[in-house]
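Complex shown without one protein chain; remaining protein chains in place.
Per-chain numbering from 1; labels A and B assigned in written order.
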Amino acid sequence: MLYFHDYSCISPQPTYGNPVLGQLLASQESKLFAREPAYSGIPPGILRRMGKAVRIAIGAALPLMKDPAMGIIIGTANGGMEDCIKFLDQIIEYQEGMLTPGNFVQSTTNAIAAQLGLISKNKGYNITHVHRGLSFENALLDAIMITRENPAGHYLVGGVDEISSYDYNIECLAGWYRSHGIGNEHLYQWEGTGSLAGEGASMFRVSASPAGARAQLTGIRIFQGEDLTRVEDELSGLLAEPGMNGQHIDLLLSGENGDARMLPFYNTVEKFMQRDTAIARFKHMTGEFATASAVAAWLACHLLEKQELPDHMLKKGLVGKEIENILVYNTFKGRQHSFMQFSKPLPAI
Amino acid sequence: METAELKQVLKKQIVEFLNLLSVKPEDIRDDEPLFGEGLGLDSIDSIELIVLLNREYGINIQDPKEGRKVLVDINTMVDYIEKHRTK
Partner (left out) sequence: MSRIVVTGMGIISAIGDSAAKNRQSLSAGICGIGHIELFASRYAGILPCGEIKIPTDNLKQVLQSKEPGVTRTSLLALHAVREAISDAGLTPEEVSSAGTCLIGATTVGGMCLTDELYHDAHKDKEGSEYLSSYDCASVNMYLQEHLRLKGLINTINTACSSSANAIMYGARLLRNGFARRAIVGGVDSLAKFTINGFNALHILSGQICRPFDRDRSGLNLGEGAAFLVLEREQDVPHKKQLASLSGYCNANDAYHPSSLSDQGDGPYLAMKGALESAGLSSADIDFINAHGTATENNDLVESTSMLRLFGQVPSFCSSKSNTGHTLGAAGAIGAAYSILSLAHGEIYPSLGFEQPITQTGLKPATDYRQMHLEHVMSNSFGFGGNCTSLIFSKS
């Protein structure tokens, strides 16, 4: 369906460069901030204008841009929100007077894909999907289509969002984040509603060709709705697909986030799993945000390749033999849902 | 304010306002071109600098041609500020 040749991730855990996942890094004041590396590859003249979302996205993508790509596909719910709020503040503070345009230009969600195109001189397909909790999944679907349409080409696809004061305050008001409480190591022991805020950028180099691939996407389902039977229907539909049929799911990577309102969805999916399918979670590592599923995709690729599942991720079961298939299920606010199945690539013949 | 002091203040303001990460205020020469090969600023920066002149010195430049004449280097900017500042 789609082959992953390279991947890179900047997240609140040491995922960048040489990933070390065994030791969980703690949240600060109910937030999981991305660990930013030194951005040696970004020209200072361009770096100075970038907000965090743009910076971490480009930082994560640059190692994958050494070889030419035919296009850039980004999923982000909010893009450079912090710039957006800076510009908004100017409008109010200076009463629509003389304003600096830099924040405005950086606040458009497509600034990320555009800057990536600019830095890598990429004149190909350049698109930004912004469908909130399904931004990354829609970007993946786009990648599936475009690699079918251009089987010879490699593409960059990724998901990114930042913690912005804007988004954080609004999500707190709406009850999606807890602004105080327990740290991320106890995320799943919380009772009640709300999760931890998080951020991250995960980038993938993909193509339709299995040659040299490190992981593959074997199935994807994207849907919306609030009823549990839809989740069941989509999952059984996915498992019955020809590419999936008969494959054993070794690991379910669940997007459980400590918010009691989301548990029924995750429980429904867990119940569907075979007895020997291990269940792992990741939101204590990343926090909750609209494109957290992109980090899950990165984790799935990483786990398939390295076969190291840190204890703090495991919820249930044991991984006895090699992990060959990982199913990721994630819901954003119980309204937007996705299943993504990642598998070891078939050995090249 | 003495011209020399104004130059130092302005350099600091430019570095901060444009977030010039790798530039120290004292490294900017008074006659170094702001745009093109010198500091390497671009058209968005030129608008940002006009806003800086407005907020810090109460100078209102409407005509972009006027802006191009003022925003050549530190010398031309300071010269203009000294003649036109309202605060």
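Please note the rule applied: a contact is a pair of C-beta atoms (placed from the backbone, for glycine too) under 8 Å apart; a residue touches a chain by one contact, two chains touch by 3 or more.
This structure is a prediction, so every number in the text was calculated from the model and none was measured.
Peer 1: Need the list of shown chains touched by the one chain that isn't shown.
Peer 2: Spelled out, the missing chain touches these shown chains: A, B.
Peer 1: Looking at A:K121, A:H180, A:R275 or A:K321, which residue reaches the missing chain?
Peer 2: Missing-chain contact among the listed residues: A:K121.
Peer 1: Of the residues A:I10, A:A111 or A:L235, which one touches the chain left out of the display?
Peer 2: Touching the chain that is not displayed is residue A:A111.
Peer 1: I'm checking contacts with the chain that's been left out. Which of A:L88, A:I182 or A:L263 qualifies?
Peer 2: Once the missing chain is taken into account, the touching residue is A:L88.
Peer 1: Hey, which chain B residues sit against the chain that's not shown?
Peer 2: 42-44, 47, 51, 64
Peer 1: Touching the hidden chain in the full complex, which residues of chain A are there? Just list them.
Peer 2: 49, 72, 77-79, 84-85, 87-92, 95-101, 104-111, 113-115, 117-118, 120-132, 134-135, 138, 141-142, 144-146, 148-149, 165-166, 169-170, 172-174, 222-225, 335
In this section, only the chains that are shown with their structure count from here on.
Peer 1: Taking the touch rule as given, give the residues of chain B at its contact with chain A in the complex, in rising order.
Peer 2: 17-22, 40, 44, 47-48, 50-51, 54-55, 60
Peer 1: Spell out the residues on chain A that touch chain B in their complex, using ranges where they run on.
Peer 2: My answer: residues 44-45, 47-49, 98-102, 105.
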